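Remarks on the structure that follows.
Omission of a single protein chain aside, the complex is shown with its protein chains in their original locations.
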Amino acid sequence: MSSTFSPIPLDDLVAQVRDGMLLAVPADYSGAPMAATRALIRRGAKNLRLVTVPQSTLQADILIGAGCVSEIETAAVTLGEFGTAPCFTRAVLAKKIKVVDATCPAIHAGFQASEKDVPFLPLRGILGSDLLKHRSDWKTVDNPMASGNDPLLLIPAIRPDVALFHAPMADREGNIWIGRRRELATIAHASKTTLVTVERLYDGSFFDDEKMAAGALPAFYVNAVAVAERGAAPVGLFGEYEADIDHLRAYAKEARTEAGFAAYLAREIGAAKAAA
Amino acid sequence: MSSTFSPIPLDDLVAQVRDGMLLAVPADYSGAPMAATRALIRRGAKNLRLVTVPQSTLQADILIGAGCVSEIETAAVTLGEFGTAPCFTRAVLAKKIKVVDATCPAIHAGFQASEKDVPFLPLRGILGSDLLKHRSDWKTVDNPMASGNDPLLLIPAIRPDVALFHAPMADREGNIWIGRRRELATIAHASKTTLVTVERLYDGSFFDDEKMAAGALPAFYVNAVAVAERGAAPVGLFGEYEADIDHLRAYAKEARTEAGFAAYLAREIGAAKAAA
Amino acid sequence: MSDCRPEELLAATLADQIPDVRHIAVGAASPIPAAAALLKQARARDRVHVTILHSRRYNSFTDGGRELFDAAAQGRIDVFFLGGVQIDGEANINLVGLGDYPNLTQRFPGCFGAPYMAFVVPNVILFREEHSTRTLVKKVDFVSAPGWSPEGVWRRGGPKALVTGLAVMPFDASRRRFRLASVHPGHTAEDVREATGFDFDMPASVPTTPVPDLSTLGLLRGPIADKLREFYPDFADRVFPVPA
Partner (left out) sequence: MSDCRPEELLAATLADQIPDVRHIAVGAASPIPAAAALLKQARARDRVHVTILHSRRYNSFTDGGRELFDAAAQGRIDVFFLGGVQIDGEANINLVGLGDYPNLTQRFPGCFGAPYMAFVVPNVILFREEHSTRTLVKKVDFVSAPGWSPEGVWRRGGPKALVTGLAVMPFDASRRRFRLASVHPGHTAEDVREATGFDFDMPASVPTTPVPDLSTLGLLRGPIADKLREFYPDFADRVFPVPA
C-alpha cells in the first residue's frame, strides 16, 4: 500500500457493514470491535448474520439484544465468569434468532478453507456429536485417502462478506499490528472485506523493523481503518488494557431483563432498541 | 518450558538426525541450517529423505553432493541467480537420487495437513500438470461437497521425522524467535522432532514482550537447540545477514565437476565425499 | 478436613487423576483445574508444560485461536479438562441446552471445543462441582461430545474420569460405564448413588478420597495461589485469602 492510506471516520467504516451481510467477529481475547459495534447499533443495523471466531461475549450479546442479528454461527456465547449471555439466551429461547451451533476447531477450519479457496477442510473428531444432526452443511465421508472404513468430517469454507475487528495500531501504510493474535490474519484472508478499528496510528512502517513486521497484517487485506481509542472497551485489548470488570459485572446483572437491557442501550450506546 | 532449558552442542543436535529419516528443511529465505548441514555431512549421514519447504539452494545441493541423500521431495533445487544446482542436477541425471517432484503450495498443504493431523488437504489448480502422473500419493477426487463434476486434488499429509532449521534467537525458556518466517512454525508443528540452531541466546523470555512474542515459536515444539553463530552462512539469515554472494558464485563454478565439489567439501566442510 | 477447603480437595483430587505427562492444558473459566495442573507440575519429577488459556504467562500459543486444537491434534496435549451442564452415564456431555434441540427450554453457551478435544486428547478429565440428578443424568438432552465412539471411528482419547464435589468416578470407554472409586470425606457411597441420575459400578467397599497432605496444601496455598492470582484473582482471593 502506498502513502495514500488514511483512516476514515468510524461511522463511515461501519456504513460498509450492510444489512443482511455475513459478519465475522473475533473472540473477546483478540480485539472485540466494541466501538464499531456501538456505532453499528446506533445506525440500526438489521438482519446481520454473525459468525464468531470462534466464540463471543459482550459484543454478540448487545448486537443480539439491540435487534441487529437474525442468525449467528458460534461455538459459544457467554459472559464467562459473569454468567450466561442474557440477550443471546433470551433471543434463542424466544426463537428471535437462529443459532447455528458449531465448535471452535470447525470454525477455524472453515476460515482456513476460505483462506485457501478450497471448498472444505477435513477435520478429525466431532463425529457422534449432536451438532452433526443440525449441520446439513457439514458432511461425513469415507476418507478418500484410506482403503477401509474411516469416516471423516468435511467442514465447508466460511466466506464472510465482512470482517470487523479492533487492533492496537495501524501504520502509515495501512498495515495493522495484530501481534500474536493470528486468527485476525486468517479472518481477514477469508473475508471479502476487512474493516479495522485501531487504538492509534504508528508513525512509520512496521516493515522497517522485522520485530514489528512479525506481528503485522499487510494493508492489502484491509479495506478501511478507523481510529477508535479504547475501541475494545469494556472488553480488554491484548497488550493494551484489561477488561472493565465492573462494567461487565454490572451488564450481566442489568441485562437480565429486557427493560434493564434497554436502559443499558440508551445510557451506554445512545440507541433505542430496534423494533422486534 | 521451565528454566531447565539449555542448548546442546551442535554435534549432539545433528546426532538426532538418524540415517534414513525424513528430514524437513526450509528454503534459503527462512533459516537454512548450514552449520548443522556441514556437521551432518561430517558425521557421514546416509540415506536421508529430504523434503524442502518448498525449495532449496546450497543446502540440498551439498547434502546430495556429499552422498547423504537417497530421496528428495521438492518444488525446486537451484542456485538461483548463480544457475542450476550442480550436485542435484548430476545426481538426478545419474539416477543416484530419487526426486519426488512437487509444487510449492502442495508442500505447504502437506505440512498444514500434518499440522491438523488430517490425512489430506484439498487444493485447487495443478490438475493437468504432468506432476500428477508421477505422484500416485496425490489423489484426484470429485469434490464431495459439490453436486456435479468438480475434480479436486487431495494432497496427503507430510509428517517428517525431524525438522531442522536455523533462527536468530532462542530465549532462556527455549522459545525460538522466527519473526515473520511462519513456515518455520508450520514445519515444527508438522514434524515429530524439531531441531533448531540459533545465532545467539536472548536473555529473558520473548513472552515478556508482546512484540517479541508475535514472532516466537513456543518451546514445547522444540526438542533441542544448539548455538551456531553465523549458522546459516554462506546463505543469508532473515533480519541478520545477507548471503555471501562471492562464496555462492564460487561454489556454483567449483561444484560443476565432481572433483571441484570434492575439493569444496574438503576445504569448506572438512569432509571426504562418502562412497557412492 | 476441617483445615482443607473444598476447592483444595478438588484441586488435589484432580491432580491425582493426571498421569505423568508432558503437557496439560486448561480451558477458559476453570480455576480449580488450573490449580490442579499447576499442582501436578509442581510435584512432577520431569518437566511438565502447563497451558492455561486464561493466562498470559501460561499461554505461549502464537499461531492464533486454532493452535490449541492443532497442537492437540498433533498429540502435543496430553490432558484436558471438560465440564458439562449435563453429563450422562456413557460420559456424553451437554454444553448447549435443555429440551429438544432446537426447541430448548434452557440455553447454555455452546460446545466450545469440546466435540474435538474429547477425541484428540488422550486423557480428558470431566469436572463438575455440582453432583446431582440434575447434572448427572441418564441421558444428556444434547450430545455436545460423545463419551465413546464405535469401532472404526478415529479417536485418540476421551474421558478417563469424572471428578465432582462428591466423588471420583473413572470411566471405562470399552464398557461405557463409570465406576465409583472414592467418595470425598463427609459423604457416603449411598449419597453418591442418590445424587447420580445414571447407573455406575459400585464396589462393595468404597474408599474415602484422600485429603491433601500438608506439603500439597503448602504448594496450593503458597506458590500456586500466587500464580492463580494473575489470572483468577477473584478465585484466588476467595480460596486462598492473603493473611491480614
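Read from first to last, the chains carry the letters A, B and C; within each, the first residue is number 1.
Here is the rule we go by: a contact is a pair of C-beta atoms (placed from the backbone, for glycine too) under 8 Å apart; a residue touches a chain by one contact, two chains touch by 3 or more.
Since this is a predicted model, take the numbers as computed values, not measurements.
*Asks:* If I'm reading the header right, one chain is hidden. Which shown chains does it touch across the whole complex?
*Replies:* A, B
*Asks:* Would you indicate which residue among A:T103, A:S129, A:N175 or A:T193 is in contact with the undisplayed chain?
*Replies:* A:N175
*Asks:* From the list B:K116, B:R159 or B:R181, which touches the chain that is not on show?
*Replies:* B:R181
*Asks:* Given the contact definition stated above, which residue among B:P9, B:P151, B:G204 or B:G270 touches the chain not shown here?
*Replies:* Hidden-chain contact among the options goes to B:P151.
*Asks:* Across the whole complex, list the residues on chain A that are touched by the chain not included here.
*Replies:* Residues in contact with the chain left out: 1-2, 4, 114-118, 175, 182, 185, 189-190, 207, 213-221.
*Asks:* Name, in rising order, the residues on chain B that touch the hidden chain in the full complex.
*Replies:* 27, 30, 53-55, 74-78, 80-81, 84-85, 88-89, 92-93, 99, 101-106, 108-109, 112, 123-131, 134, 148-152, 180-186
We take it that only the chains that are shown with their structure count from here on.
*Asks:* Whose C-alpha centre lies nearest the centre of all protein C-alpha atoms?
*Replies:* Answer by centroid distance: A.
*Asks:* Going by average Cα coordinates, which chain is farthest removed from chain B?
*Replies:* Farthest from chain B by mean C-alpha position: C.
*Asks:* Measuring centre to centre with CA averages, how many angstrom lie between chain A and chain B?
*Replies:* Distance between chain centres, rounded to whole Å: 36 Å.
*Asks:* Taking the mean of the C-alpha atoms as each chain's centre, how many Å separate chain A from chain C?
*Replies:* Spacing between the chain centres: roughly 29 Å.
*Asks:* Hunt down the residues of chain B that sit against at least two other chains at once, touch-wise.
*Replies:* Those would be 116-118, 213-216.
*Asks:* Identify all positions of chain C at which a residue touches two or more other chains, and write them in rising order.
*Replies:* Where chain C meets two or more other chains at a single residue, that happens at 61-63, 73, 120.
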